[in-house]
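Left out: one protein chain. Kept in place: all the others.
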Amino acid sequence: MSPILRRTGLALLGPVLAIVVALVISAGVIALIGENPLTALEVMLDLGDTPSQQTQSIVVILNRAVPLFLAGLAVSIAFRMGLFNIGVEGQYRLAAILAAAVGGAVALPGPLHVLVIVAVAVVVGAVWAGIVGVLKVTRGVSEVISSIMLNFIALGLASYLLTGPLRGSEEGASIVTTTPIPESGWFPGLNGLLTGLGLAEPRSQLYGFLLVAVVVGIAVAVLLKRTRFGFDLRASGLSPSAASASGVDARRMVLKTMLLSGAVAGLIGMPDLLGSTHVYGTQFTGGLGFLGIAVALLGRNSPVGIALAALLFAFLDRAALPLQFADIPSSVVTIIQGTIVLAVVIANEVARRLTLRSAERAGARPVAPGGGSAGATGRGNPPPSDDGPPDTTGDRTGVRQEVQR
Amino acid sequence: MATSAPSAGGPGQGSSAGASAAGVAPPAVELRGITKRFPGVVANRDIELRVRRGEVHAIVGENGAGKSTLMKTLYGMHRPDEGQILLDGREVHFRSPADAIAAGIGMVHQHFMLADNFTVLENIILGSEPTKGGRLDRAGARRRIGELSDKYALGLEPDVLVEDLGVGDRQRVEIAKVLYRGATTLILDEPTAVLVPQEVDELFGNLNELKREGLTVIFISHKLDEVRRVADSITVIRRGTTVGQADPRTTSVKQLAEMMVGSELPTPETRTSTVRDAVVLQLTDVTVADPVGRPLVNDVDLTVREGEVVGIAGVEGNGQAELVDAIMGLRPLAAGRITLGDEDITCATTRARREAGIGFIPEDRHRQGMLLDAPLWENRVLGHQTRPPAAKGWFIDRRGARTDTERIMRQYDVRAPGPDTLAVALSGGNQQKLIVGREMSAGPRLLIAAHPTRGVDVGAQAVIWELLKDARAEGMGIVLVSADLDELIGLSDTLHVMLRGGLVATVDPRRVTPEELGGYMTGAHTVGAA
């Protein structure tokens, strides 16, 4: 097996193991409540009877996956440098309400209107996350604590703004919303694309924001993997001390990372806002920021992994409905999601150890790269590379803790 | 050569078969044919070891020869694939260190495992706390620790916080901890690595006390002169297997070294002076303070010229690490000025300093020098993110970095399958060679080398010394911080001694002995000689 193949295999091992474990546990739970796990699985996999229903199911899954993907991406950016941005929830909620308010207040030509709304969301998300960064850099406040606290503040603030200055719905309406965004600020759907592919016309529109999410995903992947900035960010995540010794300004890096994470977080509410609701209201989908943590965990912080994880979560989420029609409690889905996240944490650790062992094996394999300069030491023949087990003991544990912090 | 190693007077080579029959007590520890494989590598092969009760038995070998693996086997941290472990003639099987402790084996690790903010007493009893009616029996513990301290002359003060103790005292606490658990056989893993010569003497005094009381000590080291001083018998390990036993009284250091490496020992000695006039680094009144404002580095003036190796000697924790941090821009200065060539870099960022031509071999390569979970080529990029061949504009030049990593691997003899291998998979020596190669490849004007050969095997050590010498000859200025006094004396053109944050003495490396240097380091000598 080629090393690259093995590495990919090992990278996939964790999540796959997690999903299998979660499925086994969930099957056990389903069996315990007296239902047939196989029937349940069949129900979950059934997308519908008619072509239109099937397309609709796909649209529902994709529409759900887009915000989940963005949420996972936002969390993962911070994760990559060892920061735990729990504040994604507050960042996107605040971003969504302000973007909705601005979108409802201005009248601009089509694409520009959308652009303004998205820009406001990005800026608000970044600023709100930036507060976390500033507090950490200047006052040493743990980003976990401050981002949780800022969540409360953001939710309270959004609630105040919604019921107060930004209220657009009439007095006494059960659902309080902002002023609706005029049609010029809507993001066109992609149903034309679906029908163009020969699929049946679904009931709802596939969010056009899907394309934006894909672009953002690719951009983030390139940024993290290929650029100097991304290298600095990942190095800081792998070892803050080594990163600063290499010349990375840790404080500035914290700030930049939080700004970037927050900017992506600001986008989470956009698919719903621009694609279907066109207002921010009391019924605006909440909790995506927290789900994003699970998605990022499952996707092991890689954009592709996060996309797959988001699709999986979205798929499970949709399955909750047909399960109810089959008289199987939809909480099965919650159980599966919960066990997946739990299993992921365990499986990632197992996979990490396997990767490590595989790496040790690779390192221990005798190779003699020339051995050219060995002569300079005055030793006759360089000893074969049986240096014993690699240098993994000692402060290794300390390093690990730092990375996971 | 190895098999013909001197063995006269060794503990009964060839008499093992008849030993028990003749009524002689069986060895306290005996290993027969121990083999331990890790996936893809045999770490120990056919190990034969016999340790008599009441002796100090040294195990010597290069770093990576398999000493630690062997001791982990004996301490129950993993199980051997083949072979037997016998204690006092009875075969034992350890499933965990707890089993080994129960059988009377104790381990003093190279890196101390003490809680700084606990007292000596608390540290000693931690994990095997005596109780009386469900409550911690402090009085009982104090009594026993007092007895241990008197019996083995450990000089323990039970109520002092460990953070207030020196390195030697901490080591004695570790030893007491092991004794407290009833160990009759002590394994000491490289115990002198962190000690200055005076402390080494004290340690050896303690070991003699232990021996006198009938305890058995297994002493792991690669410092041959020390081993010859303290050991009653020596077992040499090379490439994972025991190559023979030696009697320290009849075997010379040179002979031991040859057994150990199978060839001649390298020396750190530099040849002729290459010091030029141009100043590379100038530190003026540099002071670094801790958060409370106490000076960690106090008013240091230091000049490094082109082609000069400036050594900094000192007991660890006397400000060397902070001084290095200050030069690298990792710690703010409380006062003073730093110039690199003609440039004032007092306020420059670490990155700017690196770009201006400072290379850095950090003291702790795991913490500061490497990304262990990243491939080698990314480690090549580390510290050189902004410069070719690691970077191209705003992007990382993956191909360039890979190619250059391959070059470093070839040129600096880094043994690894390829640039995509994870750094964690390399042995300490190979990691260090990669770091040195990386820092050299940017062609720096100044190299800060902190403990450049710590924890690397003799082969890598020689390569690194050779590289430092070459760099010096080419006109690079080098600041060398080390705990290895031979290395300091051998490589330095100028040698400063650091004590409590200040440079207290400047000695001539051509004339000073390690003992004298040790005296300056502990403050015993105070006269600043030139």
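In this document, chain identifiers A and B correspond to the written order of the chains, with residue numbering beginning at 1 in each.
The rule we apply is simple: a residue touches a chain if its C-beta (ideal position, glycine included) is under 8 Å from a C-beta of that chain, and two chains touch if they have at least 3 such contacts.
Keep in mind that, in the parts below, contacts and distances are computed from a predicted model.
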Which of "Formylmethanofuran dehydrogenase subunit C", "Glycine--tRNA ligase alpha subunit", "3-isopropylmalate dehydratase small subunit" or "Basic membrane protein A" matches, in UniProt, the chain that is not displayed: "Basic membrane protein A"
Left-out chain, listing which of the shown chains it touches: A
Contacting the left-out chain in the complete assembly, out of A:L47, A:A121, A:V176 or A:A243: A:V176
Hidden partner chain, touching residue among A:T277, A:N301 or A:N348: A:T277
Sole residue of A:G28, A:G110, A:G156 or A:G192 that reaches the chain not shown, by the stated touch rule: A:G156
Residues belonging to subunit A that touch the chain removed from view: 53, 56, 60, 64, 155-156, 158-160, 162-163, 171-176, 203-204, 272, 277, 281-288, 317-318, 320-322, 324-325, 330, 333-334
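The criterion applied here is as follows: only the chains that are shown with their structure count from here on.
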Between subunit B and subunit A, distance of the C-alpha-averaged centres to the nearest whole Å: 43
Contact footprint of subunit B on subunit A as seen in their complex: 3-4, 226-232, 234-235, 238-239, 241-249, 355-357, 359-365, 367-374, 376-396, 398-399, 403
Residue numbers on subunit B that touch subunit A, as the complex places them: 38-43, 64-66, 68-69, 110-111, 239-240, 261-264, 266, 328, 330, 349-355, 360, 362, 364, 366-374, 378, 381-386, 391, 394-396, 398, 406, 409-418, 420-422, 424-431, 455, 457, 459, 462-463, 466
